[in-house]
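Right, chain A next:
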Amino acid sequence: MGIELQGITKTYDSKQAPVLSDINAEIQDGELFVIVGPSGCGKSTLLRMIAGIIPISAGVLKINGQVMNGVSPKDRNLSMVFQSYALYPFLTVADNVAFGLKARKMAPAEIEQRVNDALSMVDLTEYRDRKPRALSGGQRQRVALARAIASDSKICLMDEPLSNLDAQLRVQMRAEIRELQRKLNLTLIYVTHDQTEAMTMADHVMVLHDQQVQQIASPLTIYNQPANSFVAQFFGTPQINLLTANTAGTQASPRLTMTNELQLDLDKPLAAGTYTVGIRPNALSCRPVADDDGNATVINVETLGDQTIIEAVLDDDTEVRIVEAGQVHVALAQRVLVTALGPAFIFDETDTLIAEKRGLQDARVVAVN
Partner candidate 1 sequence: MTKLTNSLKRYWQVVGLAVIVILGFSVFGYARTQVHAASGRTKIVFWHEMKGPGQKQLNSFITAFNKSQTKYEVVPQFQGSYNAVIQKIMNTHGTTASPAVFQSMDISSSQMYHSGYTVPVQKFIDRDNYDISQISSVARGVATRNNKLLAMPFNTSQTTLFYNAGLLKKYGIKPLPVSPSYSDISRVSSQLYQKSNHKIKGMSVEAYSWLFEQFLSNANEEFANHHDGHVGIADKVKFTGPVAIESMKWLQGRVKAGDFMNYGNSKNEMAAFLSGKLGLFMQTSADTSLLIKGLGKDLGVTYYPHPDGVKPNGISVGGASMWIANDKSATVQEGAWQFIKFLVSAQTQAKWEKATGYLAINNKATQEPVLKQLYAKYPMTKIPGDQLKSAKANYTNSGIFVDGVVAARALIENAMQQIYAGKDVKQSLQTAENSYNKVLKSTNRANGHG
Partner candidate 2 sequence: MLESLPSTKKTQPTSSHEPQAQPQVKSPVASFELRKNDKYYAWLFLGPSLLLLSIFVFYPMLRTLYLSLFLTDNFGEPTVFVGLQNYLHLLKSAPYLASLKATTTYVVGVASLTIVFGLLLAAMANQKLRGIEFFRTIFTATMGVSVSVSAIFWLFMFNPTIGVLNQVIMFFGHQPIAWLTTPGWAMVAVIVTSVWMHLGFTFLLFFGALQSVPKSLYDAADVAGASSRYQFWHITLPMISPTMFFVAVITLISAFKSFGLIDLMTAGGPTNATNLLVYRIYKDAFMNGNYAQASTESIILAIIIALITLIQFKLLAKRVNY
């Protein structure tokens, strides 16, 4: 059954454009569904509408087949973890976890049992009598999780729960949340602006941008078949290279020329026009050449240890990012020859994916000269 969003729209002021328009999605029971997008895209708004904290302007929200528009938050039988954790500073850890249970007037023994279980599940049993201010960031995060766990509802909403943690802790908590979700068989809707979290945790990802859904798919599909250039750009580090390309001549042609330096031959001809070609940095390669040779000049090199990111300027002033495996030594201002190795995505004028080329060889995308 899960959760169904049908044409969900949010307008704050009737005179203004909606902040979210016509959102459709179906979230399956027991899946970890990530809503991802840049800040201001309306992802938290969407989550709050699902929680019932703010009203839905138009559209239908169904949970387990029942229409939930206008139902108060407490009757939607879900739990929520906030970006700020929303812990009550005057209550101990255990009382924070018990807050909702007490508000619902649950039997004390039952509350005690649930609080203990939840705290042990997040490893906080020994901190149960501390106040939040005496906890580290990660521990506070866990209290918030424990509170969601204790509520025993099968749907859990999380609003950027890891954004206040440092990088290492974030990696650790990612795994812990994923594990909890599986163990408790939660339907988890997880909002984040971080594509890594989306990629690593999600069963399905919804990409939100410009008040609209850009794509809903599994992480790999999103990476391998981005619906449009925005999605392509949003996923993958370093960012995908987007190059402007034109068909050769005035008639439909299978050959696309991106700049004067690179061109691409497709299986099928494309109508004459301008296209955008996306090539991921790791699908490009470069080789140092003599000073008056090659098609690009290196302007920046970042050595990460296991890979090297090279930024180069093609001779027509287009910047490209190239990822080489391992530690590559390239000097700045070095002349290089940039060639393509891997898949390429072709987007039309409306930025929609219309074709892709997989496993390209040097011969297919070749350097001119």
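The candidates came about this way: all candidates are chains of the complex that A comes from, given by their letters.
In the analysis below, a residue touches a chain if its C-beta (ideal position, glycine included) is under 8 Å from a C-beta of that chain, and two chains touch if they have at least 3 such contacts; residues count from 1.
What you are looking at is a predicted structure, and each value in this text was computed from that prediction instead of being measured.
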Candidate from this complex that touches chain A, chosen among 1 or 2: 2
Candidate 2-facing residues of chain A, complex: 48, 51-53, 72-74, 76, 78-80, 82-84, 86, 88-91, 99-100, 103-104, 131, 133, 147, 151, 157
